[in-house]
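Excluded from the complex is one protein chain; the other protein chains are retained at their positions.
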Amino acid sequence: MNLLLNPLFLSIAAPFAVAVAILCGLPQRWSKRLAYLGFGLPALIALWCWANFPANNGAEYAWFVRASTGLEGFGISLALGLNGVSLPLFVLAGLVGLAAGLYAIRSTAERTKLYLMLLLFMQAGLMGIFASEDIFFLYFFHELALIPTFIMVGIWGGRDRNYAAMKMTIYLTVGAMLSLLGLIAIYVKSGANTFDLMALREAVAAQPIAATAQKYAFGLLLAGFGILVSLWPFHTWAPLGYGAAPSSAAMLHAGVLKKFGLYGLIQVALPLLPDAARAHSQILTVLALGNVLVIGLITIAQRDLKQMIGYSSVMHMGYAFLGLVCFSTLGTGGVVLLMVAHGLSVALMFLLATSIHDRTQTFDLADMGGLAQKTPVLAAFFVAATLAGIGLPGFANFWGELTIFVALWNVSPWVAAAAIAGVVISAIYGLRAVARVFFGSPTPALNGVMAANPPADLSWGEKIPALILLIALLVVGFWPKSISTPLNAALTAPVATAKTAIP
Amino acid sequence: MSAHPHASLALFLLVAVGFPLAALMVARLWFRFFQPARPGATKQDVYECGVAPTGDSWIQFKAHYYLYALLFLVFDVEVLFLLPFAVAFTGLPAGALVAMLAFMLLLAEGLVWAWHRGHLDWS
Partner (left out) sequence: MNIDYSLFFRAMQPESLLIEAALAIIILDLTVMRRKDLSARLNVASLVGALAVALAAVLALRNGAMGEILNGVLNLDTLAVATRVGVLGLTLLVLGIGTGGARIRNPAEYVVIVLCAAVGFMLMASAQQLLLVFLALELASLSLYVLAGFDKSRPESAEAGLKYFLFGGMAAAFLLFGFSLLYGLTGTLDLPGMSVVMAATGFHPMLAVAMVMILVGFGYKAAAAPFHLWAPDAYQGAPAPAAAFIASASKLAGFVLFTRLLWGSASQGQMLGATPGWVPVVWLLAGASMLVGNLAALAQSNVRRLLAYSAIAHAGALLLGVIASGRSGPGPLFFYLTTYGIATAGAFGVFHVLENQGGAQKLKDLAGLHRRSPLLAGCLMVFILSLAGVPPLSGFFGKFAVFAAALSPAGLGSPTGWLAVFAIAMSAVGLYYYLLILKEALVRPAAAGATAVKVPAAAALTLVAAAGLTLIFGMFPSLLLRWF
């Protein structure tokens, strides 16, 4: 009973229940109506949690609930709760899920029911990832969200969807398996014989895991999570997959699901394996700089709008890894801020890119131009999203990048300087894309397309999801304290303790 | 010297492998020194009870005997188990009788099945 009334459980159960209802043969009209509920309820719950999160109390798990799964022999129980680290990402999952869901409900994809069902399963998994306190369920919900992605890319994908789906599946499943192995290694080696994060933290605080065990467990987790977060040079699935994925799937995956790896590193790997994390920091720094600089330059060279967004998302993950290797509250907090900001802005970019494609029938930057005159609102949104991506003050990204740079400067000014050079790179490709798509004069081919099918400006079906994302970006941009206070509390506290109920 | 309890097995193995090898060797030596090499059509022929063979040696046998062999097993097994059962009958509880009846029912139905399916018709 306690479980059924828990807001976190409801936010997972609602999309799941709607998806199951669609699976059992709900008619089309009702599917869409219930899908509003399935996407809306988690978002509302997320916002409610954000508003009601106990201030200065981020280290404790709020709305904590534990339900028996019958697997206590394995140390597994369904434990849900939000602390200061998971709260912002929970909100992110709710909002991006709502935006992607609304966009999907109004879209005209064929076999909409199946599409909505997969998205709803994915949404249930996403809410579950960030609400789980038990690391077995953390992984479980991640996989629940991951599998629908592959199917959606395979069925509704664009160009090269067969190859993209296959590549994405293999890369991500290998990554997931490696990280599962790392999690099992922690489970075995901590001596606590539990997957419960708080119990693990207590056990490790009492008796740290042996150095060699830490080393291979962290190595496994880093490799696994690194592939999932598209750490250079394991990133090649990402641009390809995002390029082929249908818009809502790309929004949810790039915006939210990809953050699972970083979240795992912050919540699990860094607190439980601190020594090994430090031992790996040099190599991680090099790889992360590869993400920022190498991928940044590759991004500039892209001719395809969606591929460019995919690469830019890979590049921004480099900042996140750089923030992690600072091993400071500032750096890690910056990573969480950046995860939220990047999730919102990249989802917005994918949404707008699809809207542009609907009007121009192409993703090729060379074939576009002059769209601003026909669709000023779309242009305004796109410019805003680009500026957010570059990290202009006023958007959430600014705070994320700024804190990471400051933290980096404290550790190594050289690395910080190299990372800051990345901002210039993102300005180059971002602004160039704006110029190519919206300004200048249209190519003859585009003129032909637009003459046959005059482009309308953004409809409400596109505007509302875009607005949700943009407003969230601005709110965090102007009021970062709403996230950073509980975050700070969570990151500075030594051992997280549970609180069962906070009204 | 106390031999290993299984030492005799090794001896058996030695004899089992050695005897045929020795026999083959003797045949080979006989061939080498005494046998004149006179191959001929009669010598290469298939041996068939000393009678001159007719036709090809690769012929198809009618393999329906196996059905009768299987059916024979029904009675064979039945007798095999019934005899000790009958000898010990007075000392056995009622449960044993039930078990034996069930066993006989199984075998009997096998016979009925074969009869109905026409496996007893020789064609």
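Each chain carries a letter (A and B) given by its place in the written order, and its residues are counted from 1.
Rule of thumb we're sticking to: a residue touches a chain if its C-beta (ideal position, glycine included) is under 8 Å from a C-beta of that chain, and two chains touch if they have at least 3 such contacts.
Fair warning: this is a prediction, and the values are worked out from it, not measured in the lab.
Listed residues A:Ala35, A:Ala62 or A:Ala185: the one in touch with the omitted chain is A:Ala185. Checked against the full complex, the candidates A:Leu3, A:Ala21, A:Leu47 or A:Ile147 give a single residue touching the omitted chain, namely A:Ile147.
Note on the undisplayed chain: of the listed residues A:Tyr216, A:Phe327, A:Trp409 or A:Phe439, the one touching it is A:Tyr216. Counting over the whole complex, chain A has residues 69-71, 73-74, 139-140, 143-144, 147, 151, 154-155, 161-162, 165-166, 169-170, 173-174, 177-178, 180-181, 184-185, 187-189, 193, 213, 216 touching the chain that is not drawn. Against the chain not shown here, chain B presents residues 6, 93-96, 98-99, 102, 105-106, 109, 112-113, 116.
As a convention for this text, only the chains that are shown with their structure count from here on.
Distance between chain centres (mean CA atoms), chain A to chain B: 73 Å.
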